[in-house]
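Only one protein chain is missing; all other protein chains are in place.
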Amino acid sequence: MTTTNESTGTVPVSARRLTRQRRVAAWKRGWAQFRTHRSGMVGLGILVFFVLVALLAPILASSQGLDVTTANGPVLGAPSGHYLLGTDENGRSVLTLLIWGSRISLFVGLLATLISMVIGTLLGLVSGYFGGWIGRITFRLTEWFLVIPFLPLAIVLASVLGRSLFNIVLVIGVTSWPGTALLIRSQTLSIKERAYVERAEAIGAGRWHQIGKHVLPNVMPMVFANTTLTVAIAILSETTLSFLGLGDPTRTSWGSMLDSAFEIGSITTGSWWYIVPPGVCVVLVVLAFTLIGQALEEVLNPRLRARS
Amino acid sequence: MALGLVLGSLLPAMALGSTAQAKDKVVFHVGILGEGVDSLNPFLGFQAPSYEMWGLTYDYLVGYSMTDMSPEPDLATKWKTSADGRTWTFTVRSGVKFSDGVPLTAKDVAYTYNRVLHGTVEQSNWLSYLTGVTSVTAPDDTTVVMKLKKPIATLPLLPIPIVPEHIWKNVSEKDIKSYAAEPSGGKPVVGSGPFRLVQGTADGSTFKFEANPDYWGGAPHLDEVIFQFYKNDDAAVQALIKGEIDFVEGITALEVKSLQGQPSITAHNGNSPGFDEIAFNAGSIDVKTGKPIGNPNPAVLDPKFRHALGYALDLPTLIKKVYQGGGLPGTTIVPPNYKAYHWEPPADQKFTFDLAKAGQLLDEAGYKKGSDGLRTLPDGSPIGTLRLAARSDSPTSLHTMDYFKQWLSDLGIKSDVSTYSSSQLTGVIYKGNFDAFQWGWYVEPDPDSMLSYMTCGQRNGSSDSWYCNKAYDKLYNKQHVSTDQTQREAEIKQMQEILYRDSPYLVTAYSSIGEAVRSDRFACLVPQPNPGGVWLEQYGVYNYIHMKPVSEASNCDSATAGGELSGAVKATSSSDSSSSTGPFLIGAGVVVVLLLVAGGITMMRRRTTVGDRE
Amino acid sequence: MSLVADPGLVSESEDVQTRTRGYASYLGLKVLGAIGSLMFMLVVNFFLFRVLPGDPARTLGRGRLTTDAQKAAFNKAYGLNQPLPEQFWTFLKNTAHGDLGISIQYRVPVSHLIWERLWPTVLLVGTSTILATVIGVYLGIRGAWKRGGRFDKISTSLSLTLYSMPEWWLGLMLIAGLGVGFWFVPGIFPTGGLHSPDVNPSSLHGILDTTWHLVLPVTTLTLAYLADYSLIMRSSLLDELGEDYLLTARAKGLRDVQVRNRHAVRNAMLPTTTIIALNIGFVVSGAITVETVFSIPGLGLLSIDALQAPDFWVLQGFFLVASAGVILANLVANLIYGWLDPRVRT
Partner (left out) sequence: MTDPSLLEIRDLHVTYATGEGALPAVRGVDLTVDRGQIVGVAGESGCGKSTLASTILRLQPVNATVTGEVRFNGRDILTMKWGELRAVRWAGASIVFQGALHSLNPVHRIGAQIAEALHVHSSGLGETTVTGRIDELLGQVGLDPERARAYPHQLSGGQKQRVMIAMALACDPELVVADEPTTALDVMVQAQVLSVLSDLVRDRGVGMLMISHDLSVLADLCDRITVMYAGRVVEEGPAAKVFADPLHPYAGALSAAFPRVGDPAARFAPAGLPGDPPDPRHLAGGCSFAPRCPRAADVCLPAEPELVTYAEGRAAACVRIGEPRSPAERSRDHHA
């Protein structure tokens, strides 16, 4: 055991560098291909814009604007020179809420996706790589979680755990991993058949070592493409849960803005500036992630590339 | 040609639609927002709209006045109390019939009360009104005799619907917990009220009532009342604007404001007998051992500290910003709706938004500012951070606490707002793990039960502030058995004064309910209490009986008391343009469009087979 | 790797036998899998609701259940005083008999509530699913067949935008536009409800009225589902386009539409049908937001009511029905797939 580890540890120093170079080249090639996808580039543009807005929120609008106690705008005031997108029912600037809401929406989307990716990739790798009962059990588990209806579970968990940002992240993370797991599983199964994994097995490399060395790097591109699509779904889910009143009431997200707008009857009061912009932002960000995800899938999946 | 066929086949449908409309029934469509009817069985339901349904279906022994909800004759035409106050004799109106023709007698009244006294599930709703009653008997068809251990000051108010014995005796103790009491087989629910429920089930969204032409109080001016429950404000308000409904209840103050601009609609925020408060942990203990439980901050246990904070609440700002104008600044736990019982603090005692005064009071009580600008406990140790709890399902709750936090920080007190769902907060309160929370109560016409929640005995029961004051309890027990109304009112006011001083609750607002009516169609609705009160969810059924379609509303008569009812809704001109055939034309139009699309797709399929390029 | 087999080498009877065995075991496996999932959901369902915070008796009885005796009576009446294992056993037994408990809020059997509320949801979601399937599949086929064309570009970007849109927000926009009206557009559709309060829904009159009320919610859901279906159909069909058998079909002299409909679409429908059938499983839960926005008294609105109460028994029943629906649809999707695809069927 030890000798093999040493041999794999010492011999391929140059090989490792070669691998790294190959990967860098692959990434470069991928980027070149990605750039040819107009829709993917549009998505990237939109995303960069919103990420900048989220990062620069403190510069763009003071967080004081989120505090109802210091808000002194008119109640549901129409857009004006001072309040570009009008005010909400507490006299806060809708634009400020929108800017700060982007943080929560993106944060929840990314964190939930991270959870989903970690669980999904891990279980997908295990169920794909290991045969026998471990593989079977993890596969069953994936199938079971696949049939849990998302919204009902979210509603139930919210009534069990209470309403908080963390719960939203948890619910989305926990319900969205099975799709990833199945994808990773099928990728792993096909990679496992490939020669170099068999070869590694022949020289007696440990299983986890093989997973880390050979399988994982090869499924990573798929995980990456899948991630962007999952973020889109996670952001949509966050918006929906917040709208149903399951979100954290102390934080402003686009979903919670829409919830408030709906609750105070903004259609009747004609305050379109309160109900339209958050929705448009959600559509744009989700669209951005979806476009990027699709473009990535086509870049990374040769079969899809061939057909278009 | 296909189009013609479709249209032709739809014509009879439209004709049918118009004939159905042609019948000149006066139908009052009510839209209610929020919670629905949870049960039509008066022994089971908890929610406000259920009470409304029972009110139309059944009668009560004693009614409520429109001005201040004081007792008025209803099924009982008169009542008298024995000298020791322990025997009440009610004379029941004769000639009252249930909707199935069976006469309603004193026996039905006694049956209903006894079912509560000796039942299980029945007790949960109504026992509190009969606590201390030893027996209820009906010596003859027009007399009900009620024997008590001690006098009960809340009598004769008894908001228990009188159910027909001949129906309910067949409902066993086991069955009652799922007995629906809904119309079945086309037969309405049996009751003696002014309306009969002909259609509707507990979880449903539509309830249809038909007028009871034989109602002892005179036939209503409405032929039907239909309740429609909405979850979405916009849907309800738009239905009102379009004339699909005639009344909407439970809209926001902002919506009331926008509806007040409509000529055909009259809208208002009716004062409802409820209040919102910031409650403190006044001393959570294990009621069995008397040992403190939970971890309240020592500061909030001190009445002086709590009282000082009363001057740190800018209530007008709260009403304007948090309540969007729907509500009134609050003072005590008995709302001003109940004129007889409400104690209004005199100017020198009344809280005003005065941070300097609050600071001064805190200084006097020993909560001085330390070197870091934060106030300390009298022993000099830091107060730390007060934990303010808000309910996650209520933005009002959260924003009230946000403001409170701000004002506390202005005073040099740190605090933190966290949110809980209502059921979670209940748990937190019972464990005593809080310093303050925001919630509210609905107060009944007799404030006795509300006052009882602040007694020592209610700790770990209905008390949520863990407040306990022997002097208060003594007054409570005294008024509870009082037979002298004037003296009782004085005692109740004194109790409010004690509470105001000890401040387990800082009452922030008296709530209001947004209501709007199509005053181009219906008029003569009177608020309860008059003036300033609500039109719909009242004690009693006055408006359902006395409101009129505008065509008959030249003068709004007052069946009860002379010219008192001046606040009635007046008829306004109509700006109604929606035609009742609109829906059917559009429905038909949609069907036609669907058929055309289907036909178009089929034809396109045929055509594409001709175009055959690759 | 068994391509070597020559015609004469495999006997007919043996061939048939392996085929039947394959189908039977396919079916059996799928049914077993479904039963396994169902058991898992039952366990999840039970324990999820036993770790709930708060005391239902207290929550519901705020201000009313004043004495301990009253509370005890309440707990006893609703079976809250049994030990946990016993509660689980009772739960399994009752669920098997279709008894999902009694709603704390409405005091009627949960099964009755769910059964009653199922129909508005089925009407709403069923209509939308049918419309979305027809339109979505059509758009997907047309787009993929002439991929990169103007039609494809428009329909794909439309589908992607709709896909990125929270469906309830779309519903709100439709209410604002066509329910309330704006500019010179009149609000000709109702903003909520299943039908007008005073019509008999089973009369012709009532049916037209219901149609009128359902236009906006059905449009909303149709657009939401349609986005999914057209994208799925498009990508399934694109997957088929490179296939050799299409070239064969064309070489045979078939018209373009015949090649498309008889060959390409027929094959592309396999994954699409599966996904649509699967989606129907999520139907029960999928309409929660749209029912909320349009005040349609279906299962979704019931669950939101139950959440606000909170009525744990209704939530539990709803969750059970929702997941059972998904499992059933999953099974049906598998069976349909097996039925449509001879490679599985035979």
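Labels A, B and C are assigned to the chains in the order they are written; within every chain, residues are numbered from 1.
Everything that follows uses one rule, which is that a residue touches a chain if its C-beta (ideal position, glycine included) is under 8 Å from a C-beta of that chain, and two chains touch if they have at least 3 such contacts.
Note that the coordinates shown come from a computational prediction; the quantities given were computed from them, not determined experimentally.
Undergrad: Which of C:M39, C:L84, C:I154 or C:L247 sits in contact with the chain that's absent?
TA: Of the candidates C:M39, C:L84, C:I154 or C:L247, C:L247 is in touch with the missing chain.
Undergrad: Out of C:E116, C:D228 or C:D341, which touches the unshown chain?
TA: Within the whole complex, the residue contacting the unshown chain is C:D341.
Undergrad: Please output the residues of chain C touching the missing chain, sorted low to high.
TA: Chain C touches the missing chain through residues 2-7, 10, 12, 15, 19, 243-245, 247-255, 258, 262-263, 266-267, 270, 340-343, 346.
The rule is simple: only the chains that are shown with their structure count from here on.
Undergrad: When contacts are scored as defined above, which chain pair ends up with more C-beta pairs, A-B or A-C?
TA: Answer by contact count: A-C.
Undergrad: Where the CA atoms of chain A average out and where those of chain B average out, how many Å apart are those spots?
TA: 44
Undergrad: At least two partner chains per residue is the criterion; list those residues in chain B.
TA: Where chain B meets two or more other chains at a single residue, that happens at 232, 234, 238, 393, 421, 424.
Undergrad: Spell out, as numbers or ranges, the residues of chain A touching 2 or more other chains.
TA: Within chain A, the residues that touch at least two other chains are 159, 162, 262, 267-268.
Undergrad: In their shared complex, at which residues does chain C touch chain A?
TA: My answer: residues 33, 36-37, 40-41, 44, 48-49, 51-53, 147, 160-161, 163-166, 168-169, 172-173, 175-176, 180, 238-239, 241-242, 281-282, 284-286, 288-289, 292-293, 303-304, 307, 310, 312, 315, 318-319, 322-323, 325-327, 330.
Undergrad: In the complex of these two chains, what residues of chain B are touching chain C?
TA: Interface residues on the chain B side: 12-13, 16-17, 20, 27, 29, 35-36, 38-39, 41, 44-46, 120-121, 123-125, 127-128, 177-180, 201-206, 208, 224, 226-232, 234-236, 238-239, 242, 244-245, 393, 421-424, 426-427, 430, 441-442, 449, 453, 458, 461-462, 582-584, 586-588, 590-591, 601, 608-609, 612-614.
Undergrad: What part of chain C is in contact with chain B in the complex they form?
TA: Where chain C meets chain B, its residues are 53-56, 58-67, 70, 73-74, 77-78, 102-103, 105-109, 113, 116-117, 134, 138, 175, 179-180, 187-194, 196-199, 203-205, 207-212, 215, 250, 255-257, 259, 292-295, 297, 301-302, 304-305, 308, 310.
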